[in-house]
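Take a look at the structure set out below.
All protein chains but one are shown at their positions in the complex.
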Amino acid sequence: MARLLLLGPAREAAGVREDEVAGDSLEKVLAVARARYGEAFAAILATSQVWVNGEPAGPESPVAPYDEVAVLPPVSGG
Amino acid sequence: MARLLLLGPAREAAGVREDEVAGDSLEKVLAVARARYGEAFAAILATSQVWVNGEPAGPESPVAPYDEVAVLPPVSGG
Amino acid sequence: MALPSSPTWVAVTPEPLALDPLVTWATRPDCGAVVTFAGTVRDHSADHDEVVALEYETSEPHALARLEEVAEEARRRWPAVAAVALHHRVGRVELGEATVLVVVASPHRAEAFEAGRFCIDALKRTVPLWKREHFPGGSAWSSATEPIVGVEST
Partner (left out) sequence: MALPSSPTWVAVTPEPLALDPLVTWATRPDCGAVVTFAGTVRDHSADHDEVVALEYETSEPHALARLEEVAEEARRRWPAVAAVALHHRVGRVELGEATVLVVVASPHRAEAFEAGRFCIDALKRTVPLWKREHFPGGSAWSSATEPIVGVEST
């Protein structure tokens, strides 16, 4: 199970900050997340960057157990 | 008598910070100062700006009693 | 928030920020210039006529890693830069308080100004931070957002 980290508006839309999700590619992990958290989350995910273990990743990226999948909506620091 | 204000290296070369000098033009006031304080002061005066009552002034500028004649060598603030 | 021995000091903290300790830390015997930037909470925003506080959310390890990268990149672009501190508040920050501090020390002022400007510009685009605006009667995420990018692309 990958560890999901949902931040800012993604955390709010999902109703949870950390979760566990099955799937051996980023695409599969995110499909599970979309199904689990619903449309508001899916809309935010569509505009977000996704990191695997702190590195930007694409749909094909492999995901191993204990990998951290972080969903980062557009940022507003400073 | 004009009031002379000698600053920084000009003060040090003259040995005095404030003095009184006769003369109804800047040229005359500075000639008295040169004679009074000697060559080291004259050398510094040659590279200095001179203000009368806080405004840049030239040799022909009139100087009235109680006017302040300030000698400002090149600056090094900051 | 222990003082680091290396010349980069990054932090995300729920505590109020103060400049003087950072400037004292950044000042080096061989440096004559310290430039700082403080971002502060404004009473209005693009979305709301009245803002009473901001509230920042982050992932601390990811934020610290990116802040370190911003400092490294500043030093790579301006090698004379001697010390860089990047501190960001998290949690609720009241009107008038500082949300972020950038401190850059260098031998001369030109590179301190340039590197300071780079650091705050890069921080805003590369560090995982999300801002909620609190206004009378509620709160909402700021709409002043940018897709997060890598430090190398700033």
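All chains are identified by letter, namely A, B and C, in their written order; residue positions are counted from 1 within each chain.
Going forward, a contact is a pair of C-beta atoms (placed from the backbone, for glycine too) under 8 Å apart; a residue touches a chain by one contact, two chains touch by 3 or more.
Computed from a predicted structure; not experimentally measured.
Visitor: Need the list of shown chains touched by the one chain that isn't shown.
Guide: When the full complex is considered, the omitted chain touches B, C.
Visitor: Which residue, C:8, C:27, C:139 or C:154, contacts the hidden chain when the whole complex is considered?
Guide: Checking the options C:8, C:27, C:139 or C:154, the one contacting the hidden chain is C:27.
Visitor: Taking the full complex into account, what residues of chain B touch the chain not shown?
Guide: 5, 7-9, 11-12, 47, 49, 51, 54, 56, 70, 72-78
Visitor: Where does chain C touch the missing chain, residue by residue?
Guide: 18-20, 23, 27, 29-44, 95-96, 98, 107, 109, 112-113, 116-117, 120
The rule is short, and it goes like this: only the chains that are shown with their structure count from here on.
Visitor: What is the distance in Å between the mean C-alpha positions of chain A and chain B?
Guide: 74
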